Each structure stands twice: as structure tokens, then as C-alpha cells.
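Removed from the display is one protein chain of the complex; every other protein chain stays in position.
Right, chain A next:
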Amino acid sequence: MLARIKRFLGLEDKPKEQAKPIKPKEEESSQQEVEKVADKPKIGYFHLSGCTGDGIALTENYDILAELLTDMVDIVYGQTLVDVWYDDENNPYAIDDMPEMDLALVEGSVCLQDEHSIHELKKLREKAKLVCAFGSCAMNGCFTRYCRGGQQAQPKHEAFLPIGDIVQVDCTIPGCPVSPEIVAKVVVALINGDMDYLQPMLDMAGCTANCGCDLQKNIVNKSLCTGCGTCAMACQTRAIEMREGRPEVNIDRCIKCGICYTHCPRSWFPTEQINKDLGL
């Protein structure tokens, strides 16, 4: 199965020793390549104020999804994927208590005026070893940054925050939505205990505010921009145009997802990982 995922991710023809985990969990290293992972990570999928786009991205790993869900991970909590959630008197499937889990994937920002969401978020922080802001809304608010209430049927629901403003977040996968490939790569890294691969996502977890103007403030203003155009490629709303070799952000189109800055090779650069992936 792991071999199949690697093939799917285009990691197949690398030398054997490079495909191995960098920091294998003790005593498990000899079993890394076996078909079934003995110790499946328990994963919860939480849907706060999100659009399910990130959850859909997970399922868009068509080629490997069935095996991923049966052989590689246990989804122990989630509405859309497993129909298990808790603390809802109107739901016959609701459970009494949230299960313990290795990883909580949290999609969406959190509405301060929605008691249930705040409660679920605090609870999952207690129950999950690792809390991951899954998608830009959870990480930095993304377009829910523009929320301001005044709409039916909950005119009071006006304040939406990245989850890191309320609980401690351990890692983050930005994207609006995240790509199917990054979800698959993260799962593989988790199973392999490849903390080096996950490191940038741990480093970014503290960041709860992004905008297209990150490029101007943190890259152009710091003499780092090379006019490569990666930010314009990555922008999911085509808010960026390259002019005289510099990004120009149409702030009326920008949804504050942070993907431009995340992808800019001058914001952070994973040299070793890239060499490894290329077999160089």
C-alpha cells in the first residue's frame, strides 16, 4: 500500500534508502514497508465554519482512497466521512464523548457566537495528540476574515477566528482548498514518522494572519523577490498579476488565504527535502 501511495505521488523511482523514513519510530522501522500498517493512526475530521473543500480534497485521492481509509488510517470522528459526532441532541448518531485520537484535522474557522463550535474545538484539543489547522480558514481565517454578521438566520454570528486564536495548534496545512496531494503526502509522512517533511507545517502553525500583502511586506520590502511568478501561479483567485517582475495584488480579489506567501520560494525554502524528492 505504501508503495502504491508513493507511486501515486511520483516518489517511486528513488533509491531505496531515500524512500525510507528519516526518523523511524522505534522498533517499527522493519515493518514500514509492509502492506498493512499495524498501528493505524486515529484521525478525527472536524468541520467548523468551513466549506468541506478540504475534506473533499482528501477524498480526491481517488486512486488510493479506499485503501487509505481502510488499511492506513482510522477515521474515528467526523460528520461527512464517518457519521460520528457528539453533543447534539437532535442527532441519533451522536456519541456521548469524543474519542481519543492521534490527529485532529480541523477545517474552518471558529465562530465566537456559536457555543457548540467553541465547545467542540476545546474538547478536541483535549482529545487529540496533534491538532492540525486543515485548510486556510482554520489556519488564518481566510475569507471568513470578511465576516461581519447581520444576516439571517443568525444576525449575531459575526466573529470568525482562526482556531489558533482559541486553542494551541500544532501543525497546519494551508490552502483554499488544500490540494489532494498534500493530504496524501502528510498521511504518508505521519505513518513514516517523517518529522522532517512535516517540519514546515509545524513551523507555520503559529501563523494566524495572512494576506496578499505579505508578499509586499515580507518579500518585496525585504529585497527578497526575484520576480519568479510562483505567487501568481499559486494564487487561487487570480488576484496576483506580475508587473515589472513584481507581484501586484488586487486586494479586492484577495481572500487572505496565504497561499502566495506559503509558496513563495523566498519565504522559506526546503532544500534538503527537494534534493531528496528529486533524487539529487
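Odds and ends about this structure:
Keep in mind that, in the parts below, a residue touches a chain if its C-beta (ideal position, glycine included) is under 8 Å from a C-beta of that chain, and two chains touch if they have at least 3 such contacts; residues count from 1.
Just so we're on the same page, contacts and distances are computed from a predicted model.
The chain not displayed here is annotated in its UniProt record as "Coenzyme F420 hydrogenase subunit beta", chosen from "Cation:proton antiporter", "4Fe-4S binding protein", "Carbon monoxide dehydrogenase" or "Coenzyme F420 hydrogenase subunit beta". Within the whole complex, the absent chain has one touching residue among A:Gly55, A:Gly78 or A:Pro180, and that is A:Pro180. From the options A:Thr52, A:Thr80 or A:Thr230, the residue with contact to the unseen chain in the full assembly is A:Thr230. Seen across the whole complex, the unshown chain contacts chain A at 10, 13, 57, 60, 173-182, 185, 200, 218, 222-230, 232-234, 236, 240, 242, 244-245, 257, 259, 262-271, 273-275, 277-280.
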